[in-house]
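Here's the structure, in structure tokens; my notes come after.
Complex shown without one protein chain; remaining protein chains in place.
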């Protein structure tokens, strides 16, 4: 079986910049790539904002099955064209997208899911967070030993959290300070699948040290691998599949006749 | 009870412009307003792109409980600031939004629901369309006499339709030419509710002549009336509701203490 | 406007019985009825297991718009026929159903939602519970002052909670002991709406003392009021709405012709 091509992208800015990631000397992309590399089914590429093409060239996107995305302070530095490449890859080709933590508020988050920041409370004192499994039948929960796991120090995000209603709610987090969050949520958009996982923060080395978080991210990457479902062959104005004897504008049926390039051969999909 | 303030907006361009709406001599906004005015609970304002502020001034939006939106050829003529006004009103204040037909592909559609046009097949020969009720418990289906209704001539949109999974699927349409569509779908976003109804096209006088379509739109406007749920009072960094004795950065708890303006008085929400 | 006819049912067994409700000298039905009576739009009937017909006669159900249900220890004492009356009223007539606390595990819970007890952890030491609003656009959250409210002492139920995925998730609870729960969830079934609210326990006087809980239950009762959507007129074998010239068994089309009692008059629902 071919390996799953995973690109792990983060902002990767130098320490001298304000808000550079502190707990990850080689940036978050490297920290995530390091444990993903332990899985022989995955082939990992590390990419970041400070590379050519912002690390999001058309060639790289075309060769990515699953994109892992972490952004925080520099959402706006991602060019519109790069965001469009990603959005198109998800919707049309089914590239999987794993959005971590604050990446939800990036251009690609908004373009794919709509404006998410209706709420927006946070606290970064480093408190205990407990992630509860809501849907234990989901492949992303595969192999977790208990129906919850703890993160000793993490950032709080709280409800009401302005995300679109998840197509599948997999985790809800309990925070020591008294809040809850739908912290693991999946959506289908077009040909693609998206998973959002809130846990992880640039000041707490959650990605490099917490085995359960690593398990969830590894599971998610595999689940996000593109399926090869049907590509809608007809775009724009299409011919009818059934006769319409009483159409108001029958001449328009003539107009589109034969425009459909790919119709099933006679009997092919028929009983 | 106060009347529900409804603003009906459409492109409203002169006939001389290409693609001007043909079946509606006074534009679609007027056609929709005409039947909505029959309901004494509603107070109707008609607005359109060719008015000052594109018919979407801050003052008008502030005085709108439910916005009915029809756009087709001039999505891009709506200024970004006007789109932002609407998006903010939906997410923060709970203004209801009824999106008709091709309005889903407008700026406000994308900002609120994400990029919808993953598919996009259509046919406008004027064929019979039958709208089936999926969720007959929903207030938008209230008073419909049968579990389906017909539209003699309408435009086809077909599945797979690139909308986000509906929070509530109320109608699915059957098309004479052989397609189906999730044609009546509702979502919650932030404080607001959104309903999309696909039926209606600028060349077929569906809005002015089909009683069932009128019933659905009237029901939808009422259902979209804002609720007065809680406004999340805390934004940004917030204090904890419970003690966190073992916080990693306890000084940050001090930092936010007292920032919260509106906390329940002692015992207020307590047992 | 006619008042909404609300029946509040609970087990209502004498104190001498084991597990009789302790914090409610006149049983939970009375405690809930007491605050509902403050709303002039509601007309309240109190009913319980120890009445004739187990307090669930056909006549009472026929005269109920919304049934509030609390059961715990005597699920099995509700006769199958009584459960069927309720299920039929919900599915066919759209009677609203508010299920409180452990009532989810009753016969009607299983018949309407499927077997719910896949999980089932609890703790009744009397701990602080905080109910967070997830969907602040929902009418059930109307008028809540903050985006959360506290209950000083309540019973814990924890995730993974074996309920069917909610059609609408309105509340998630945080428990002091470290768990979370999808505690306010709504479903549509047939013509009816169902709301489950976990808060409240027979040993803690939550229903009689907590104003936010009372607000939620009052809102829920109003939201559960039946809509008058279409009743599917055709049951069993039905005639086609469109010609089927190439049917395999055309004689069967003849068989059902004329069986449909209620078809729209010509043109009625046509454009």
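Each chain gets a letter, A, B and C, in the order it is written, and its residues are counted from 1.
Definition applied: contacts are C-beta pairs under 8 Å (C-beta built on N, C-alpha and C of every residue); 3 or more make two chains touch, one makes a residue touch a chain.
Keep in mind that what you see is a predicted model, and the values were worked out from it rather than measured.
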Hidden-chain contact residue, picked from the options B:68, B:172 or B:191: B:172
Contact partner of the left-out chain, one of B:72, B:101 or B:182: B:182
From C:62, C:81 or C:237, residue that would touch the chain that is not displayed: C:237
Positions on chain B where the hidden chain makes contact: 130, 132-136, 147, 158-160, 165, 169, 172-175, 178-180, 182
Touch residues of chain A, complete complex, unshown partner: 94, 130, 133, 135-139, 141-154, 167-168, 176, 188-193, 204-206, 209-212, 227-233, 241-242, 262, 264, 269-271
Chain C, residues in touch with the chain not shown (by the definition above): 87, 91-92, 110-115, 118-128, 153, 158, 160, 162, 164-165, 167, 176-179, 187-191, 204, 232, 234-242, 244, 246-250, 252-253, 256
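Keep this in mind: only the chains that are shown with their structure count from here on.
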Cα-superposition angle relating the copies chain C and chain A, to nearest 5°: 180
Identifier of the chain whose CA centre is least distant from the whole-structure CA centre: B
Interface residue overlap between copies chain A and chain B, same or different (over half shared): same
Centroid spacing, where centroids are CA-atom means, of chain A and chain B in whole angstrom: 26
Where chain A and chain C are represented by their mean Cα positions, the distance between them in whole Å: 36
Residues of chain A touching at least two other chains: 158, 160, 165, 178-179
